[in-house]
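Excluded from the complex is one protein chain; the other protein chains are retained at their positions.
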Amino acid sequence: MRRVLIANRGEIALRIIRACRDLGLETVVVHSTQDRDTRPVRMADAAVCIGPPEPARSYLYTPAVVEAALASRADAMHPGYGFLSEDADLAAVCRENGLTFVGPSAEAMARVADKAETRALMTEAGLPLLPGTTAAVQSEAEAFAVAEEIGFPLILKATAGGGGRGMTVVRGREHLAKAFRETRTQAKLAFNDGSLYIERYLEGARHIEVQILCDAHGNGVHLGERDCSVQRRHQKVLEEAPSPALTPAMRDDVGALAVRGALAVGYQGAGTMEFLLDAEGRFWFMEMNARIQVEHPVTEMVTGIDLVAAQLRVAAGERLWFGQEDVKVTGHAIECRINAEEPRSGFAPRTGTVTDLALPAGPWIRVDSHLEAGTHVSPHYDALLAKVVAWGADREESARRMRRALAELRVEGRGLATTRDLHEAVLGDAEFLDGGVTLDYLGRRLDDLVATD
Amino acid sequence: MRRVLIANRGEIALRIIRACRDLGLETVVVHSTQDRDTRPVRMADAAVCIGPPEPARSYLYTPAVVEAALASRADAMHPGYGFLSEDADLAAVCRENGLTFVGPSAEAMARVADKAETRALMTEAGLPLLPGTTAAVQSEAEAFAVAEEIGFPLILKATAGGGGRGMTVVRGREHLAKAFRETRTQAKLAFNDGSLYIERYLEGARHIEVQILCDAHGNGVHLGERDCSVQRRHQKVLEEAPSPALTPAMRDDVGALAVRGALAVGYQGAGTMEFLLDAEGRFWFMEMNARIQVEHPVTEMVTGIDLVAAQLRVAAGERLWFGQEDVKVTGHAIECRINAEEPRSGFAPRTGTVTDLALPAGPWIRVDSHLEAGTHVSPHYDALLAKVVAWGADREESARRMRRALAELRVEGRGLATTRDLHEAVLGDAEFLDGGVTLDYLGRRLDDLVATD
Amino acid sequence: MTTSDTDATPAADIAAAAILLREALAIADSSGRTPARIALAVGGASVEVDWSQTPAAAAPQPLALTGAPSAVVPAAGADDGGAMPGIAVESPLVGTFYRAPSPEADPFVSVGDVVEEGQTIAIVEAMKLMNTITAPERGRISAILPEDGDRVEFGQPLVRLVPLGTDAA
Partner (left out) sequence: MTTSDTDATPAADIAAAAILLREALAIADSSGRTPARIALAVGGASVEVDWSQTPAAAAPQPLALTGAPSAVVPAAGADDGGAMPGIAVESPLVGTFYRAPSPEADPFVSVGDVVEEGQTIAIVEAMKLMNTITAPERGRISAILPEDGDRVEFGQPLVRLVPLGTDAA
């Protein structure tokens, strides 16, 4: 591996460039015409314009991405997150064209992509799963039959889903028919696949996910968990590591489950095993993310391990260079996603051009962002502007530093709004500070949090 | 302690504001007319203009600084480094006016300020010292007598010296008279005190300094060492922690010496004990710095301990909240001082207005800097523009990340030049990378390093 | 900004615009604060200079000595009564402004008074030392800016004085 094509944009493209630099790898970044004058494009060793602003004709268009890699003599491709990152076809096309895909094999990707099938594989591997289906539910009638068996509340999920989209919680029999139809339509629109599966829904649970890393030689380790329970409609807003709800023994247990599950699907690279933690302290496997995740920096800050560099190294065939006993979690880290959205208006996108920018800095603050004065925030792409991450010796210290960092953050521009104030409100909220929250938190407290701020 | 007056400017003022924020303390920053529109002034809770640009009439003018503290109802004063930071009078005036001085007592400061007296105290405390005088040498004749006794090479140092100024190495008897006269004149000009002391000079040594932290209750710990051997005429250019030359046993030994010495002078707060490490692995005490140091971030990055917050906490009377066994050094950190100087022209100052600025960011990079587009770099103040600090799991990884960070750094403006390229050259130099260097390194290799770049 | 009257713009307008521009910049400069934009028009001539990359929010925040009771005084340049006639006599140091030598005494001067060069017009106390503020030249007091007992910064205008020359003008 010598030259890596980065099939992404924004902060994650910059993050991958930095990891490549650290490893002495050259970088090529692809970009749409919209993104021509952006930091990743300027910072990479080379850049290739692959299409117009619409993702379907640029970042999501496999032939353009692969051709760009071949044209620029890249020998590897890092897909980042989103876009084509969990596309088994891309992994296959890369292999056919002699490109090292930085991620799992096409086969493992395909196994993980179908969330109903993943449930079946994980059941087999002995992971605890909530009652539900391990194959797509074909009809409304079948949905009613399943509901009869597992009871309410339940959740309908798109088998091809991801990023928290295509999910509906159903709290009673009377809502099932409508929810089933609507969710199927959403799934069809969002993922071009209307298949749904059904799972018991847990009230008052936490979202706990385990970072795993596997090499191509059958070795896997976990790097501890992240608590991503501050969510709005299944979208992560703020993440932290470690979870304030876990004991060391629970951490070892869920970590071991995660590694077992990943190895069971023949996974290679960095991935995430998502679990729900119920009020009784039991973990339930939910799904696997076969990519680097937005929130990976909190794990990096508490373990000191560069996950993106690790992805590249295992993709190049390197054996894992450390064992489970070498992974030490030190202190606490919190990440706030600064999105171009207005929480007071249902998180409506608020895009525009950044005319005034101040990114936080200083001790124990890390900011991953592609923003600069003049950056145009386009409605074509996702709303993530910056990830502000704060480390502290303990949770309280990291929260205090995060408040300091948020106070330094300024992203202004006509039409722009951000989620900064919401984060400030959460970081000042007693319920959050006192041991963290469950998944119902933001839905229940949002009005309150954005009003008092 | 509730409201801290910061009697400094530039990056260290910003650093102190951030530590205060983390501790929930209010901040007041003083500034000259020149510094009115700077980041620390805007970021502090309040600001007071105390004088014109000349430091003697503003940052170095004790009555203005103390009056500003009283006027703004501050109850504590943090002096930063440089300016009045090691002024025993300021510590005394603060005490008289009911202000908590963030630093040692006036008495301890006075003991440490006279470097010849410090030598006597440390000898008493059992620290190893190079042959030399423990009182000021009064005349040329006396200097010749001392030289007779301790031999050449020797070094003449101002007893009131600091910041690497007022020192001359004398390699033979024939140079002594002239060097004595000239150094005395320099010391008189720089410190308003022409007293000199004499020490044997060690060739091929390293500069190893130990960070210590003492509370007001007689407890002291050390936070490991820094290697500051990349120097140019006794001025530190690049620092790292830990030193590549120390074994864990050596670290324990020199750390214990440092704490013993600090407690012997009744020290309180954060301080640094400077040693020379000779080719045989022996440590020799040199001097003590009774302030936070420019290079403190490398210690923070490998220990996870906030030194500025710690200064404030012990100044407020808090007992040390951790013991020596709790201090763990993890990984490696390097700091590059980015100065507004041209290494190709004898490090001549190159000041001007910053019109184009890009500060590095991303994983494991910390940048302490007050710069922003539009910042005027004034010849009135020191040349430090930014401290770029990189952490890695080992020395090699931190060096690679530092190279990545330096590549991202851009400070442009008419008339400006920086030491960036020199740092890049050092970070790419086999001699430096292969286990670090001795104090003769930069003098010997400078032409080579700035030429090949 | 384009004013497009097609006739030839009088030379006087051009000269006036140039003068105005230089003046505007000098004034902006002496205020110690950085303008983001200057726009001016004289007859058919208009000029606009924009330093907009200096972020707007980077404008100086209140530099007041907050926290001190009855001591919140605007910083120099922020509101020094610049519209008032006369020259500003500025504080030579940070301290407390007093109009009289002691609480019971009469003020040194009042608005409307004519003072001679070197005459004491106020005191700024710092670290228990009384620093007398004297008139830089003969003139009439047109304004006394801080209240008695206010904390003042270095460079803060204390008094405005309309010069009268050595004889009454």
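Order of writing sets the labels: A, B and C. Residues in every chain begin at 1.
The working rule: a contact is a pair of C-beta atoms (placed from the backbone, for glycine too) under 8 Å apart; a residue touches a chain by one contact, two chains touch by 3 or more.
None of these values were measured; they are calculated from a predicted model.
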Where B:D193, B:E412 or B:D429 are the choices, the one touching the absent chain is B:E412
Only one of A:I6, A:V41 or A:A113 touches the unshown chain, namely A:V41
Missing-chain contact, candidates A:A64, A:L130 or A:V230, resolves to A:A64
Out of B:R2, B:K178, B:H376 or B:R444, the sole contact with the unshown chain comes from B:H376
Residue list for chain A contacting the dropped chain reads 3, 26, 28, 33, 36-37, 41-42, 45-52, 58, 63-64, 66-68, 71-73, 372-374
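Note that only the chains that are shown with their structure count from here on.
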Taking each chain's centre as the mean of its CA atoms, chain A sits from chain C at a distance in Å of 56
Touching at least 2 other chains, the residues of chain B are 373
Residue numbers in chain C touching two or more further chains are 53, 58
